[in-house]
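Okay, so here's the structure we're looking at.
With one protein chain withheld, the remaining protein chains of the complex are depicted in position.
Chain naming follows the written order as A and B, and within any one chain the residues start at number 1.
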Amino acid sequence: MSDLDDFKATYFDECSELMNELEEQFAAIEGGERDADRLNAVFRAIHSIKGGAGAFGFSGLVGFAHAYETLLDYVRDGRVEMTDDVVSLCIRANDIVGDYINAAQSGEELAADYGQEEKQRFDAIARGQRGGDEDEWSGEIIEEFDIEFTPVRVELAVDDGDVVEAVEAPVAAEPDTFDAPPMPVEPGHWEVRFTPYRQLYSRANDPLLLFRELAALGEINVRAILTDIPALSDFEPFGVYCSWEISLFAPDLTESAIREVFEFVDGDCSIEVVPLGHVVPPAAAPAPAPVAVVQPAKADENLMALTEDEVAAAPVRLVAEAPSAPVAAEPVAEEPALSFADLANEISASAPPRPVPQAAAPKPAAAPKPAAGGEGGEEGGNRAVGVQSIRVDLDKVDRVVNMVSELVITQSMLTQQMDENLRARYTELVRGLEVLAQTTRGLQDSVMAIRAQPVKSVFSRMPRLVRELATKTGKKIKLETIGENTEIDKTVIEQLSDPLTHMIRNSADHGIEDPEKRKSRGKSEIGTIRLSAEQAGGNILIIVEDDGNGINRERVLQLARDKGLVAPDITPTDEQIDQLIFAPGFSTADAVSDISGRGVGMDVVLSNIKKIGGSVHVRSWTGKGSRVTLRLPLTLAVLDVMLVKVGESPYVVPLSSIVETMQCSGAIFERVPSGGQVLQVRGEYVQVIDVAQRFGMHSNKAPDDRFVVLCESEGSQKVALVVDDIIGQQQVVIKSLEENFEQVEGIAGGTILGDGNVALIVDVQGLRVHQIHQNAA
Amino acid sequence: MEALSLREDNGDKTAVVGQNTLQLIAFSIGEQTYGVEITTVREIRAWNGATPLPNTRDFVRGVINLRGTIVPIFDLRARFGDGQTSPTKNHVVVVMSVGDKWVGILVDAVSDILTVSREDIHNVPEGNAIDTELLNGIITHDSRMVGLIDLHAVVNGAKLDG
């Protein structure tokens, strides 16, 4: 059943959007915005989740969502007040709904009584509004639940009709069963008297269709009762004058099967169903007389109940009504009173604008079709739906993004090929290339904007995480989010969830202190974690801050020494110690805690972020808190780089991390006691990394002819890379090394140059981290 | 840099090969002949250089651009511990899939396509550690000895520390 799987995938997609929506709505509701719009949105979200769940037979989810929805319905119509208690119950309920969805998606089974406690609280709150009817209330829930939803998909497929009928039939059937003995004289023979009221027609029901359906039940004989039709002078076009008597026979025909046919018109007509042999009282005055007064202005009836001939003959539709009635497809059938001239006008009115001949009949039908115009309806069979957004498969967008990226690179390659000589000779070509450059940049921006999404979609998952962490740790934690509308490439967003989760866990687990401790330090008992996003140039900064303890440097250093990450004779700076938490395998938890433990540390954050071309930086203030900053590229597709040579091989360094470049001959190097080299730049000493040496490659250039690339990764100290040559700036598309190989130390990925060769992307931050280890070793 | 696509060319042959036989692409390194199952081979291309990868063992010759994806190249001679190949334009890279990854193997030349019976595969004799590590078995074909390459073993341990 791949169709079913497709639907499920759509459903889970939709659920995750709806869960985000809930998270967002409740953030506002918690903040006091309890207006009807928000409550309606919440109700709809839960309602949609329930609806889909029913279709797939996720009965646990249906049951819970149903109880929750009922409560929301009460809140919505004011029967239950949205107190803070109710709000927090709802937030808890959202989490449970989320768990049910996750379980359904992964095929797990939740405990049968999962969320039972909350469900009972919904009932209790709702029951409180119902006064004494306690038993009836709980009865209702169970009954609705059982009847509507417990049957699984397959059963419903068979029983649906009967189920509906089971609810209604007894009520409807009762009077007759009392009036008439239940035993028909001739089994299977029935007489039906059917008298439609006006509203039956105004709801687009049609006796003809009902007869057709009856005919499907067995042998049928329909007789129209025309005695009520008045003289033509009294004939009211929208009056209802006709009723019918129907004889039906089928061996197993039951009354309920007959009544089911009239299910939709229940209340819109009078129906008598009696077994043959019982006398039908002659047209025993059906309740409201069908001869109502017609209001011409609102001539709401239709004539579909009559035969086609009658329709054609009837004096149709008042002229006064025409302006409000845009012409339908069948002007002939519907408006036979129109002259051919009118008709011609109608047709021309629906064609592209053309002056309407004034000679036309007085009927104002020549008025332009309202709304039907511009939508493209004229193009016959046009299926375009008048919406402002379309949903496109992400694959398709990605294909465009990739192609545009390649185009940008080809363009920059072309530009590079233009030497002075060519420029002087082919000015037109140069101008063309300039325009091409502009256009491709514009194209690239537009395409990237398609894939951009607000970070909200990840941020909105965090409040729940914080609530859970607070419960588990017994701490009081508040989450603040800032800049959640900041947009970033969808592919980056997808990579963001795990690192953010990890960082927030870390803050809650190691950063924020117990309430008592906070109190004793003169801080508020409630710890704050602040999650923010902002754009800074070509990058997005995602910052997780807390007002907790800060990094315990003593312990970090001790652990690092124990693990051999830092040599005993080296005293790292505070900043270096802070960065140690990103070292592979490093975890500060004394015991692997249930929360941020599980044997993985912040190194996971670092490697995830590096994978998408970003960098991570941590700052800490003892006793006051810490801040982790993720610097991410706006897009994953294209990277601005400096192309350099190391040995004979091309390497690229992300432009965002380069401060400046200089020739080695003009740089001041000094030796430090450990044997390493430092570079002196404007009074600052910067660690030097000879990339060729570091990568085990042979450089055959004289030391003075080489170049220094001064780099600074996010917030951390500078580092000077020595390379053999600087070739120039360009844009590249990042390609993964891991796709076919594995991660290589000091390399952030690869890229393909204009000549088809592969260049490697230098992982500046990785080189520095490695350097610390090397010193330690 | 002509790429010879083997899959199409040999589609028919593969179809008639029974369950008990398998087809190998045979290639040579010096006097030695090795083989890999034809179904794993994606394409064969002439050596055209590779960008060296730092911090890897000597048998990792670097990476190449294969229609937009980056593919690592392993020097099979170096992998068997006989020193790095000094490749020329006449050397050949056999691109194959190992699991869900594509890798290239640098060899001296591709010599033949062999159809052999599974029953003819013998165990690798104990003794040479590298052979037992990298070969799945040995086949005698036309009085030549063909070592059946274990691709997973070949690409393992590429990192310097690993």
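Basically, a residue touches a chain if its C-beta (ideal position, glycine included) is under 8 Å from a C-beta of that chain, and two chains touch if they have at least 3 such contacts.
Simple rule for what comes next: contacts and distances are computed from a predicted model.
Per UniProt, what's the omitted chain called: "ABC transporter permease", "Oxidoreductase", "L-serine dehydratase" or "Chemotaxis protein CheY"?
"Chemotaxis protein CheY"
For the chain that was dropped from the view, give me its touching partners among the shown chains.
When the full complex is considered, the omitted chain touches A.
From the list A:E33, A:E219, A:E263 or A:E534, pick the residue that touches the absent chain.
Among A:E33, A:E219, A:E263 or A:E534, only A:E263 touches the chain that is not shown.
Out of A:T10, A:T427 or A:Q535, which touches the unshown chain?
A:T10
Using the document's definition of touch, tell me which of A:A41, A:M413, A:L443 or A:V604 contacts the absent chain.
Once the missing chain is taken into account, the touching residue is A:A41.
For a quick check of understanding: of A:A124, A:L209 or A:V435, which residue touches the chain that isn't displayed?
Of these options, the touching residue for the absent chain is A:L209.
Which chain A residues touch the hidden chain?
Listed in rising order, the touching residues are 3, 6-7, 10-11, 13-14, 40-41, 43-44, 47-48, 50-52, 54-57, 144, 147-148, 153, 156-158, 160-161, 164, 167, 201-206, 208-209, 213, 263-264, 267-268, 299-302, 304, 317, 321, 324-329, 370-372, 375-377, 382-383, 385-387, 391.
Throughout what follows, only the chains that are shown with their structure count from here on.
Quick one: chain A and chain B, Cα centre-to-centre, how many Å?
47
Please output the residues of chain A touching chain B within their complex, sorted ascending.
647, 649-650, 694-697, 735-737, 739-742, 744-747, 750, 752, 756-760
In their shared complex, at which residues does chain B touch chain A?
Checking each residue of chain B against chain A gives 49-56, 62-65, 68-72, 101-103, 158-159.
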